[in-house]
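This part shows chain A:
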Amino acid sequence: MKNTWRTILSGSGGQGMGMAGKILAEAAFMQGFNTAQSQTYGAGARGDLSQSGIIISSEDILFPLIEKPDLLVILNNKSYGHFAPILNSNCNGTILIYDQDYAPPPKGKINSPSFGFTVVNKAREILSEKAACMVALGILTRLWIPLDKTNVSQAIQETFPGKTGLQNIKCFEEGLKLAENYPL
Partner candidate 1 sequence: MTIKKLLTGNDACTYAAINAGARFFAGYPITPATEIVELCSELMPVYNGNFIQMEDEIASIAAVIGASLGGAKAFTATSGPGLALMSENIGFAAMAEVPCVIINVQRYGPSTGIATKFSQSDVMAVRWGSPGDHSLIVLAPSSVQDSYDLTVEAFNLSERFRTPVILLSDAALAHVREKVEIREPGELNLYQREKPSGPVNGYLPYGTLHNNVPVMSNFGDEHILRVTGLVHQESGYSSDNSQIAEELVQRLARKIDNYQEELPAPFFYGRQAADLIVVSFGISARASLEAVNTVNSEGFKAGMLELRTIWPFPRKKVKELCSGAKKILVVEANHGQVREQLISCGFPPEKLRGVNKQNAEVITPSEVLLALKEENS
Partner candidate 2 sequence: MPSDDYKQYVAMDRLPSIWCPGCGNGVALKALALAFAELEMPPDKTLLANGIGCSGRVGDYVRCHRFHGTHGRTLAFVTGIKLVRPEIKAVCLLGDGDCSAIGMSHFVHSARRNVDIVTIVINNYNYGMTGGQFSPLSPYNVITSTSRSGKAEPDIDICKLADLAGANYVFRTTIYHVVEMKNYIKEALGKKGFSLVEIVSPCPTYYARYNKIGNIIKQLEWLKDKFIPIEEYNQMKDAEKENFFWRGRLTNRDLPDLYQHTRRSRG
């Protein structure tokens, strides 16, 4: 039985990678999982390649950073260069989740099972690109990570107080919906 989920969110600075990672970790923590969350730091986090890694596990987490993700969410093209070694290899078991409008996988180079969604545009519809990761969290929660959606909503609400919180939750819920109708 699977008991550890290693997720990396990768995109650009303004897409809320760090925040989303923190929210996922908080939700996992509420649910009694062990968790470790990291993120790119400094100039990179403001620029065009920003990442957050979240380990969620029912066991002790020995090494808190991610060497190889189980779930890799990619929201911009630039990320492919960074993760090429992982995505190109045949036997790593990484699942790729990508933004179908802004980060279509480069042809013929990806060996991982991959799933495309309208992440960024959905977030723009509701709030702004900043909430792209909230949509991604909805997709992850619905399809892959065993988190209770109320815990994720609560973690979002605690991170963004007031109206912004509600809008971010809306993005998250849209993510859940996208996943619900997805032909896996």
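A quick word on the picks: all candidates are chains of the complex that A comes from, given by their letters.
For this structure, a couple of remarks:
As a working rule, a contact is a pair of C-beta atoms (placed from the backbone, for glycine too) under 8 Å apart; a residue touches a chain by one contact, two chains touch by 3 or more; residues count from 1.
Predicted model only: the values in this text are computed from it and were never measured.
Among the candidates 1 or 2, the one that touches chain A within this complex is 1. For chain A in complex with candidate 1, the touching residues are 22, 25-26, 29, 34-39, 41-44, 61-65, 67.
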